[in-house]
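One protein chain omitted, others in place.
Read from first to last, the chains carry the letters A, B, C, D and E; within each, the first residue is number 1.
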Amino acid sequence: MSSTPETGEDPEAAPPGYRTAESMAGEEAVTGFVDSLDPVGGHLADLVIETVFDKLYRRPGLSHPEREMVTLAVLAALGDTESQLTLHLGIAHRLGIAPSKVIEIFAHTSAYAGFPRALNAVETAKQFYGELGVLPLAQNQQAR
Amino acid sequence: MSSTPETGEDPEAAPPGYRTAESMAGEEAVTGFVDSLDPVGGHLADLVIETVFDKLYRRPGLSHPEREMVTLAVLAALGDTESQLTLHLGIAHRLGIAPSKVIEIFAHTSAYAGFPRALNAVETAKQFYGELGVLPLAQNQQAR
Amino acid sequence: MSSTPETGEDPEAAPPGYRTAESMAGEEAVTGFVDSLDPVGGHLADLVIETVFDKLYRRPGLSHPEREMVTLAVLAALGDTESQLTLHLGIAHRLGIAPSKVIEIFAHTSAYAGFPRALNAVETAKQFYGELGVLPLAQNQQAR
Amino acid sequence: MSSTPETGEDPEAAPPGYRTAESMAGEEAVTGFVDSLDPVGGHLADLVIETVFDKLYRRPGLSHPEREMVTLAVLAALGDTESQLTLHLGIAHRLGIAPSKVIEIFAHTSAYAGFPRALNAVETAKQFYGELGVLPLAQNQQAR
Amino acid sequence: MSSTPETGEDPEAAPPGYRTAESMAGEEAVTGFVDSLDPVGGHLADLVIETVFDKLYRRPGLSHPEREMVTLAVLAALGDTESQLTLHLGIAHRLGIAPSKVIEIFAHTSAYAGFPRALNAVETAKQFYGELGVLPLAQNQQAR
Partner (left out) sequence: MSSTPETGEDPEAAPPGYRTAESMAGEEAVTGFVDSLDPVGGHLADLVIETVFDKLYRRPGLSHPEREMVTLAVLAALGDTESQLTLHLGIAHRLGIAPSKVIEIFAHTSAYAGFPRALNAVETAKQFYGELGVLPLAQNQQAR
């Protein structure tokens, strides 16, 4: 990854967005994401990181927690997104979005995307928060 | 879950629909469903049970087996619904819908939702009926 | 479309299923369907007619009204199927499926595919039945 | 719609949620929604209003603007939701969500649901805000 | 859009990809695309053009006609993509992909995404080629 001083541009350099991604998701999560595609999909990893964390997350108009809420809602609605949901549950947690709020987002999607999508997302969240050791939620975090 | 005699209403009571759900799916299946979301998604479980089994299944216009056929068809068409399909395969079986009829429903969806959705649903059904011990189907239940 | 007497087979002949399609949907609807693709998609029309009306509708295990119910449910759940829904609303009507039953099918899909899909399907049905002149439904056909 | 004084319950009464819906979307929008389904889908309208505006919007955990953001994101991601998007663009506007923020939500969905879904949603928003007379947006509301 | 000579970089400049887009789709089509979002979605137009025509179309591994085939197949399979399909039908035509080949692509998607998606795409293609004045196709371009 040696830079090319003449142009100041390094064709081998990681594209912009990796630093933002690491600060939001944690180094371990970004490394895990890149490894999950290695050695066949490195350029897709670059495109994802650049588009999401350089092009979109750095834009004004929505705060990072708001972008994360939108991300979680859309991933839940799409279905077949368990690994992406798990990654973004981690980002949401680091941003301080309460588990009960995340569950509420998933439940809200049920009206538009149907119950199965919402139920799958809640099960993924239960798994994630369970592994994080934050379950059961404190009384004031309980859903029902 | 003590009731409030003055009003006859109990804010902690399970919402209507649980009894219908249990009579249709069996107590074990409903408990399994609720447990799969516990302790984060209790209110989503309540909303699902109430909407599906109190609001929809109790309406006139479609018999329970007809509603179940619609449910199975839609779950197959949506994809990423394996756990929901398994639950409703159980309801369909308790309602007396023959396995060969269920397979026929899934095969029929292929024209509209494509083969992959139909194939995944048939594999889920094969798994369900295998665990139920009803395979191979009797001669007059064979598909081909 | 001259037949080849030697083999009794006509490579130009319409594939099987067109007669079944016409008896179920009416000649006008089938002609309209074929014309909507002409002159670019004749072979797709053939494949659709053959698969749906020769391969699937002629199979045992589901009655024609039951297949139509499955079809309507899946088309509603998929979205972006207005013209296909209109065609199958016509088939359902010719098979004697009551409008109130069709609406009930669409409403039932909302639990699994979300409200927007169900709402769009009901609006398409409203349009279809309005043009057919059967609205308002008789008292015992009213939904609410 | 005469009430039944003995029980204090009126089987013909509009279900809870209509008042919340009207305060959020405006009477005209709710009437338009109900009329779009009349006379075939009254009970589906009731179920939608009750589920969305009584069961979901009244729950704690997400503010109304946050629920609206989730709704807009999911509707954009699903596709074939133009009329539902238009209704919720109206609610979002009444809640004070800035047009530029709404566009930002739609653009953000593109990473997860693809560009076509985001583009269609932005075109629907452009149409909505154009009819509302708020275009062009003020300088500090401009996207680029 | 005055450039900033000191840095050689112009923050107001159109992002890379516009030139490629114009050479592939024609200036008129790109202008139409940008106008369809103006004045609310300029930054989304930029992101689309940059991602598709700078990041993806310029990559090795697939020829432009191959990328276009993939694009058409995916747009057909997704549904609710009529305007995007029309734009890409134009690009495909400029790349010399025969109408009969495009129809064949759409027909092929039917096995995986179901008939309605394929039928809608063929109808969009029929409309596009009709307006282009290339229908009926020459004998050796006929599908059936």
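To be clear about the criterion, contacts are C-beta pairs under 8 Å (C-beta built on N, C-alpha and C of every residue); 3 or more make two chains touch, one makes a residue touch a chain.
Since this is a predicted model, take the numbers as computed values, not measurements.
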item: Chains in view touching the one left out; value: A, B, C, D, E
item: Listed residues D:Tyr18, D:Phe33, D:Tyr57 or D:Tyr112, member touching the removed chain; value: D:Tyr112
item: Listed residues C:Leu47, C:Leu62 or C:Ala113, member touching the removed chain; value: C:Leu47
item: Chain D, residues in touch with the chain not shown (by the definition above); value: 110-116
item: On chain C, residues whose C-beta touches the chain left out of the figure; value: 43, 47, 51, 55-56, 59
item: Where the missing chain touches chain A, by residue; value: 36-44, 46-48, 51-52, 75, 78-81, 83-84
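In this text, only the chains that are shown with their structure count from here on.
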item: Co-neighbours of chain D and chain C - touch as defined; value: A, B, E
item: Shared interface partners, meaning chains that touch chain D and chain E; value: A, B, C
item: Most centrally placed chain, judged by C-alpha centres; value: D
item: Inter-chain centre distance, chain A versus chain E - centres from mean C-alpha coordinates, in Å; value: 29
item: Centroid distance [mean C-alpha coordinates] between chain C and chain B, Å; value: 26
item: Interchain centroid distance [CA atoms averaged], chain A/chain C, Å; value: 42
item: Residue numbers of chain D (touch at least two other chains); value: 43, 47-48, 51-52, 56, 59, 75, 78-81, 84, 100, 103, 107, 143
